[in-house]
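So that we are looking at the same thing, I have put the structure below in structure tokens.
Here the complex is missing a single protein chain, while all its other protein chains stay put.
Labels for the chains are A and B, by order of writing; each one numbers its residues from 1.
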Amino acid sequence: MIEVRDLRKEYAGHVAVSGSTFEVEPGEVFGVVGPNGAGKTTTLKTVAGLVEPTEGEVRVAGGDPTEAETRRSLGYLPEESPLYEEMTALSYLRFFADLYDVPRGVADERIHDTLDRLELDRRETRTGDMSKGMKRKVAVARSLVNDPDVLVYDEPASGLDPLTTNYVVEFVRELADEGKTVVFSAHNLYHVERVCDRVVIMNEGDIVARGTLEEIRDEHGGVEYTVETTVEVEGATEEGGGYRTTVEDMDGVERVREEARENGGEVVDIRTREPSLEDIFLDVAEAT
Amino acid sequence: MVLALAIQLFIAAFSSFLVVGLVSLYDPGSGSVEFAVAGDTDEIVDIVEDEDAWTATRHATRAEAVDFFERGDADAVLFVERPGGGGDVEVTVIAPRSDLRTTLVVSSARDLLERYEDTERERRAASLGVETVEVPEGEASPYHGFTYAVLVPLLMFLPVFISGSIAADSVTEEFERGTLDLLRVSPLSDAAVFDGKTATAVVIAPAQAALWLALLSLNGVVVASPVGLIALVAGVTAVAVGFGASVALSFQERKQAQFVYSVGVMAFFVMTFALPEPSANTVAKLAVGSATWATYGHVAVYVVLGAVGYAVARKVAGRKLS
Partner (left out) sequence: MRPRKVLRIARWEVSRSAGGLDRRSLAYALVALLLVAGVAPFAVDGGLYDSLYVVGVDEESGYHDAVERSETLRAVEPSEEAFSSGRLDVLVTDGVRAADTGKGRAAVSELRDAVRAYNADLLDGYDTAYPVSVDLRYVDRGTAVSADDASESVSGGSSGGDGTEGGTDGGTDVEASGEEDGFSFPSGGLDGVLGQGGRAGTPGGITPPFPFSSLVLAFAFLVPLNFVIQAYSTSIMNERIDRRGVLTLASPVSRYEIVAGKTVPYFAIALGTVAVVAVAVSGGVASVVAVAPVAFVFLALTFVGSMFARSYKELTFVTVFVSVSVTSYVFVPAVFTDVDPIAAISPLSIVVRDLQGATAPVSWYLFSGAPLVFSSAVLFSLGAGVYREEDMFTQRPVRLKALDALVSWLHRRASVAKVSVLLIPFVFVAQLLVVAVVFALPVGISVPLLLVVAAVVEETAKSMAVYAGFVSSVFERTTPNAVVLGALSGVGFFVGEKAAHLAQVVGLDRLEVGRAALGIASDASPLVLAVLLVAPLVLHTVTTCIASVGASYGKREFGVGLSAAVAVHVAYNLAVVSLVA
């Protein structure tokens, strides 16, 4: 559904993205993560057709997104929700439906459906008078007004309270389950973990890791074991009367068990922990 | 700010051009004119001979005079007839089209014929026994009045209008960009915030007016009471800026604020016409040097109005902001 090949983007001599390649399959939720300035937003803007690549190629639903017609099948949600504040939510959405050639009847039905799902009731309110959360909901509704196959969401949860954030993230998952292809960026990795099928991690314009979450975990650190012993062993830290050692594989666990026995103690607890994306991210960022 | 200065210079240059152009290029008294006259010409020729800049050649027929004119030996043809014998006079004037001198020629012809009309009137009046007043002599640039009564007021009020508009802009900008909250939480008092937004706007218009007066005087248009003019401009500016900022605070959006502001300021300007002296006339009198006590009274009213208006706007703003 989305193909990005050797994408490179420079702004006035500064390189924002230096040669990314990735593909997104239909129905997939694809996460782009990384710290500020990693090139996430630029990547998403190129996919949305807002920015022309300096080099490389971007195809969305078989077309070039910088061509107006290709954007017909795209729904873009920018990081901030800039609305035309003098318009009401309803007329704002109708305006965009019109731009996408959606007939008025179909548009109204779709707008009300989406707003129902988003639980937004004040539809005749000027968007300028709305709270941040409500504005974000209007912006999300706007991205769906043309019933697009591809959604490009840049930090969909940015600046929202936890409740609304959860709500929006769940909503994205639902949309993907309905068959939409979603690319979304975030720096709150918790959300990425919850909804993304595959992710790329970007740092300073480069993709530094990619794959399903399991693949990335395997590659970067895998599982961790925390072994609690009654006596001190090498590299252990004292905690609550006992000693804890963190090791990376079962061999390590055996080593700790051996040492504890030699020192006249024993293992009282072994806990496993899967690495979070955050850990992986830190790991990757340190490596590069 | 460079742009702002460039614009001011541009406007000043433009208005100076207008003034210089009007005053010098079209000064009717500057240059000699030669008339080819035919018909009943005795009195006309007498008048021409009274004026140093004019000369006349008599011709027996109209065709002859036209020929003379066609050859470029005269600037215009005057053909005078008295169809009813001693009654009304009919004059045909033939002037060249599309010539830089045309203006001079035609205004000289007008002057000449007006004097001719004067003598005709005197003659009638004498025969009718009516006592007319002798027409005084003297000719002046017809644009002296225009310069002081239209151009100078225009130049004085334009910066006022722009100042208020800028004050409104700087307030709506805060709303549009959502930065007003930052100012509100700052340790500055609300009145200080208001002053900060409007101070430049209040100062800039009188300064600009002063600059223009200086430029005008370089162009030979000297103003009699610059201090009075600048006091008036300062007063009106305070009104406009206070009004502009209040409107912007109230509407918080540029398009509306500018609309209401423009309409309001124009209404204010028109309403001054209900005063004994319209604002533009007050400016004209101060500029030309015919100010009376009433004129200075008007200036005082504008200054007081400005002070009060600005203070009220500041107070209201304080309440709006907190």
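As a convention for this text, contacts are C-beta pairs under 8 Å (C-beta built on N, C-alpha and C of every residue); 3 or more make two chains touch, one makes a residue touch a chain.
Only a predicted model underlies this, so the values are computations on that prediction, with no experimental measurement involved.
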Chain not shown: contacting residue from A:Gly49, A:Gly133, A:Pro156 or A:Gly205: A:Gly49
Option touching the unshown chain, where A:Arg8, A:Arg59, A:Arg72 or A:Arg117 are the choices: A:Arg72
Hidden partner interface residues of subunit B, rising order: 3-4, 6-7, 10-11, 14, 17, 21, 25-26, 28, 63, 66-67, 69-72, 88-100, 102-103, 106-107, 109-110, 113-114, 116-118, 120-121, 124-125, 128, 130-142, 144-146, 148-150, 153, 162, 165-166, 169-170, 172-173, 176-178, 251, 253-256, 258-260, 262-264, 266-267, 270-271, 273-278, 280-281, 284-285, 288-290, 292
Chain not shown, touching residues in subunit A: 11-13, 45, 48-51, 68-72, 74, 76, 78, 80, 82-84, 86-87, 91, 95-96, 98-101, 142
